[in-house]
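Heads up, one of the protein chains got dropped from this complex, but the rest are sitting where they should.
Chain IDs A, B and C follow the sequence of writing; residue 1 opens each chain.
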Amino acid sequence: MNQQALIAILLLSPLIGFFLNGVRFRSTNYVLAGSIATIAVLISFICSVLLFLNLVDLPPEARRITANFFEWIAVDKFKINAGFAVDQISSIMILIITGVGALIHLFSIGYMHHDKGVTKYFAYLNLFIFNMLILVLGDSLLTMFVGWEGVGLCSYLLIGFWFNDSAKAAAGMKAFITNRIGDAAFIIGMFILFMTFGTLNMHELNMLAPTIAESSWLGAVTLGTMMLFIGATGKSAQIPLYVWLPDAMAGPTPVSALIHAATMVTAGIYMIVRLNGLFIVAPNTMMVIAIVGAATAVMAATIGLTQFDIKKVLAYSTVSQLGYMFLAVGVGAFGAGMFHLMTHAFFKALMFLGSGSVIHAMHEEQDIRKMGGLRKYLPITHATFFLGWLAIIGMPPFAGFFSKDEILWKAFSSSQGHILLWAAGVLGAVLTAFYMTRLMALTFWGKSRVDKSVHPHESPWLMTVPLIVLAILSVVGGWVGIPHVISEQIGHIPNFWEHWLEPVIRKLPTVVEGAHHDETMLEWSLMGISVGLAAISALTAYIMYTKKEGASDKVAKAFGPVYQLVNKKYLVDEAYSAGIINPLIEGSKNLWYYVDVNVIDKATYKVTDLVRGGGSFVKSLQTGNMQQYAMYIGIGVVVALSFVLMR
Amino acid sequence: MPETNMITTIGAEHYLVLSAILFSIGMAGVLLRRNLIVLLMSIELMLNAVNISFVTFSYYSGKVEGQIMVFFVMTIAAAEAAVGLALAVSIFKRFKEVNIRFFEHLKG
Amino acid sequence: MNTMLADILLVSPMIALFLFSLIPLSIKVLRGNVEQSPTSTIIISLIGLFLAAGLLIVFGGSGKTAFNGQLVFDGLTQWMGLIAVISAGGAMVLMYENPATRGLQFSELIFLAMNSIVGMLILVSAVDLITVFIGLELMSLSLYLMIAMSHEQKISKEAAIKYFVLGSFASAIFLYGVSFVFGSAGTVNILDLMENAAVLIKTNKVFMFGISFITLGFCFKVSIAPFHAWTPDVYQGAPTPVTSFMATAVKTVSFAAFLRVIATKPLIGSENLFLVLQWFAVITMTIGNVAALVQTNLKRTLAYSSISHSGYILVGVITAGISQNSAFGASSVVFYLLAYSLMTFGAFAIVSLIEKNEGSAIQTDDLAGFAKKQPLLAFCLTIFLLSLAGIPPLLGFFGKFYLFSAAVSEGLLWLALWGVLNSAIGVYYYLRPIVVMYMRDGDCDVSDEKHFGTTVAIVISALLIIVLGLASGPLFNMIENSLM
Partner (left out) sequence: MLSALIFLPIVFAIVMAFWPQKNTVRHLALGFSLIEFVLSLGMLQKFDSSTAALQMVEQTAWIQRFGISYFLGIDGISVMLVMLTTFLVPIIILGSWNSIDKQVKGFHAALFVLQAAMLGSFLSMDAILFYVFWELSLVPMYFIVGIWGGSRRIYATLKFFIYTMSGSMLMLLAIIFMMRLTPEVTGGYISASLLDFYKLNIPFVAGEFLTPQTLLFFAFAVAFAIKVPVFPLHTWLPDAHVEAPTPGSVVLAGVMLKMGTYCFLRWVIPLFPEAAEHYAWIFIALGVIGIIYGALVAMVQPDVKKLVAYSSVSHMGYILIGLFVMNAYGVNGALYQMLNHGISTGALFLLIGMIYERTHSREISKYGGLAGVMPYFTIAFVIVTMSSIAVPLTNGFVGEFLILLGAYSYSPVVAAFAVTGVVLGAAYMLWMVKRVFFGPKGELVKEDHHPLLDLSVREVVVLVPLIIMIFWMGIFPNHFMDFSKASVDYLVKNKMDYSIPLSPNQAQAQEK
């Protein structure tokens, strides 16, 4: 089949699904709605696979399929096509999006079947897939931005899906507005790049990027990429714009899995990888990205330690993992970043869906303090969740291990790397292991604290099948990118991942010079440190939360105010509202009251009053006494005469 | 205008000054007096001042038109007096009042 | 004999008017002081007016002088005369249908009105200052009586006496000025004055003295501040038809005479007088507008509005005075007066219709609900007021446009600027009645008297304001060509 047609079908299929469900959004026929939506995404998935196979057939340097459907905006030199490109990077993304997406759609049929708005829900979900595909396929920054904002919109709609709850609607709004801050910077970034390079086509931008790294902070590339990165911090929930993501858990759980774990939130990383040719010549930006990523990874992880809402824990975990990815791209490990993106998509989607299954079973209960011992009620969920847990804490040979290890190694060894970045990464890993284990322990293991009225039960197959598939992926997903050091030991399994991405990824040199053997040793030892620490951490958590009742409280008490601070999420939200939002609203009220009402209108009234005052004055001269009138005439005559004759 | 000597002969200036004084008196009357009839008289006085001025100019310039104009002015003054008195009479009949301070209802 | 006949033909409009004015009065006398039906009176006088207008059109605009250069019949005479006759005719229709004026003495009132019009025609055609004075007095004396004689009303008497005293006072000032002009120049004929005025103005202070007095006398008649003070009181006190008569016809002819004196170019050659007039124009516009803003009485509002319009027209008169070899300024004045007369007449006509009984003071707020009861009349009043405010494409806008473009073309930009600023103030009080009519609930209606004639006159004026507004170009050309 024609490649362009494939791309068109890929894109349009979810859109058609959206319309089919959208026009009958009040229907409660969840089977029909779910089937339409799932089939639409499945079609896209098939197209993605076909495109991927087509791509594989092409020679590595020519692996790029483009489709220009029409000219979108054309003003003067600014010409943007509705153009889409499938290359090595985007092909992986569309596979993840449609693949994981299809699974989550399937899961949703089971999860949402009791909801009145199920058709609307599926419509939104399809719309999201459509926008996400535009985001990843768009071959220029602007077309990407279309999807970028589009997914934001869907996220807004889906977070606020249960709009009758004011807090949920507010969470949606918060997500949109926070993202808008990033988007504003993104727009400026596009302008800088367009003014510098005369194009927004990402392929061309990568080509045109200078070969020599730009050292100035105010260089066009540095500024431009910095702005794009600020955009990414909004979409991918990094410091300082991450605050929306935990609140976004107000949406239905499959949405959290799809949008707020697997796909949308990774858009920032994807964008940077897509523009790696550009970012790599802006070392300052790279440094900022790495630092922000590392900081976010650690900070979000610490918050994750203290949360009791199952989805909140996962949300902070997502923020933390996204931090990892930024750390990766920040140190120039674009391939590793993408790799972690993919594995994370698998295991985090799995965990979210798993949590969904738990919540479903627990009748909308999300507090892990009220769970415990669910293993026996939810065996499949537990098993799959368990695999996901192993993946996320980076236990070999699960998916997370390979990608996380790659990132840590690059953070240490790349020319952009630094030992502190590595240390932060390891700290993050340790914390992750701890809170994830805590989550497992409190939810599935130990004694049941389940309320008597609740009778947990395993979810139907519609929900467990996606869990199983994702669990398998979480296990094997990492095997496509086995590092050399390991593959050398176990039989030279080629690193498909690196090989595949090689033509489109620019690499930074490794600074750890020296003999090949030393490097290998180093890599092994670093790997050992991180895995070992993580394992210890996980074990500690396991003991603390299953074996020793009350140990956690003691620890919490020991930390006292620090614990409180972390539990309250470092009071960032409060600081934002006290420092920015409330002053803005109060200030605006004052602006309205003082400037509009008291200055401008008052000034207008002053003018009218002046005129009216003049009128009253003239009126007061008009006394009705004719002699006074005659006097005016006399005065007029005298003044006029003296003026005429004197001068 | 013939040469005149302020001190020895009575010249145009004297007449004109007289006319100006009369005119001013009339003006002052209009401005200050309260009685309607006196007001009418003051206006007549002003017109007559004009007449003196006309005659003076006519006499000293040797042009006769000025004197003719006086006739016109006198006629019109008479008509004006007639109208004025008619108004005054009708007002007095109606209101029993000739003080012009009475007529201050229209104002503002 | 031939010159005699020619002269008589030239003044035939006045003669015709005078003869027709006698008819109703004679009938009344012959019938033993029994008032004949007002309808026949008004018909006879309207025929007279039409005849006069026709004669004015036929014999008027030749540029010939009559009676040894006392009267001149040129374009200015013709246009201003026609405007005056037509608006006076309209005012007479109002008199016929207004309860305050249509009484036992209707034929006398009409007689006075007709003779006032004769005075007006003399005024517009006079080129000799004494003739000007005669025309002025004939017009004014009739007018004093017209104001006073309508019924036993306190305020109309008061208005009459105020107008009379101040008017005579101003006449005396005017006349005093004439005597000085005569003294210094040896002539009072404007055409003769033109020849040596330029020299006299620079050298002779007595002449300047006289000219200033004359100018100020005119300023009184056309209610230029600070000589305007009589206007609101008299306009308010006089019966509405007479007010309409004063505000349109009288003002038009006064301006015509003013224009004729001033536009005799050298007279305004004095820099100082020129400046004084400019300041007067500014003060007049301002006073008229700001005072109208705070009025509640509709007639008084219109009176102040009339003052402000005098200010605008004075700008045109000044322009006409200083413009070299161009009738642009003068034409703009004529055009503006035409527009002004139509819209002012219309506004007063509607006020006249609304007056329920004698002496009811119509407040602006009383108009509430008028649009519901009388949509056509309300629409017409809207047209008049918008035209007064200068909203295109109505006639008033083009009047202002010509006036101000004439001023700009003569370098009087600041006067034009002040004029437009004032128009913006004016908008407020012109919109007020519209607001009240359309946007407030009430039960304002016309009085029960018959009002067919007035309605027709109103509708015709409104139509003329729209049509002439759109066709203002050719009209202006006609005026300008005839004034060349």
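In this text, a contact is a pair of C-beta atoms (placed from the backbone, for glycine too) under 8 Å apart; a residue touches a chain by one contact, two chains touch by 3 or more.
Small disclaimer: the values here were computed from a predicted structure and weren't measured.
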Shown chains that the omitted chain touches within the full complex: A, C
Residue among A:G150, A:P246 or A:G268 that touches the chain left out of view: A:G150
Residue in contact with the excluded chain [from A:A169, A:A213 or A:I472]: A:A169
Per the touch definition above, residue among A:F128, A:F194 or A:F334 touching the missing chain: A:F194
Option from A:Q489, A:T604, A:S620 or A:S642 whose C-beta touches the chain left out: A:T604
Residues in chain C touching the chain absent from view: 386, 391-393, 397, 401, 404-405, 408-409, 413, 416-417, 420-421, 423-424, 427-428, 431, 435, 438-440, 472-473, 476-477, 480
Where the unshown chain meets chain A, residue by residue: 25-26, 70-76, 78, 142, 145-146, 148-150, 153, 156, 160, 163-166, 168-170, 172-173, 176-177, 180-181, 183-185, 187-188, 191-192, 194-195, 584-585, 587-589, 591-592, 595-596, 600-601, 604
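Throughout what follows, only the chains that are shown with their structure count from here on.
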Between chain C and chain A, distance of the C-alpha-averaged centres to the nearest whole Å: 79
Distance between the centres, which are taken as Cα means, of chain C and chain B, whole angstrom: 27
Where chain B touches two or more other chains, by residue: 27, 30, 100, 103, 105-108
Contacts with 2+ other chains: residues of chain A: 619, 622, 624, 626, 630
Contacting residues of chain B [partner chain A, same complex]: 27, 30-32, 100-101, 103-108
Contacting residues of chain C [partner chain B, same complex]: 130, 133-134, 137, 141, 144-145, 148, 152, 154-155, 157-162, 164-165, 168-169, 171-173, 175-176, 178-180, 182-183, 186-188, 232-234, 236-237, 295, 300
List of chain A residues in touch with chain B within their complex: 619, 622-627, 630-631, 634
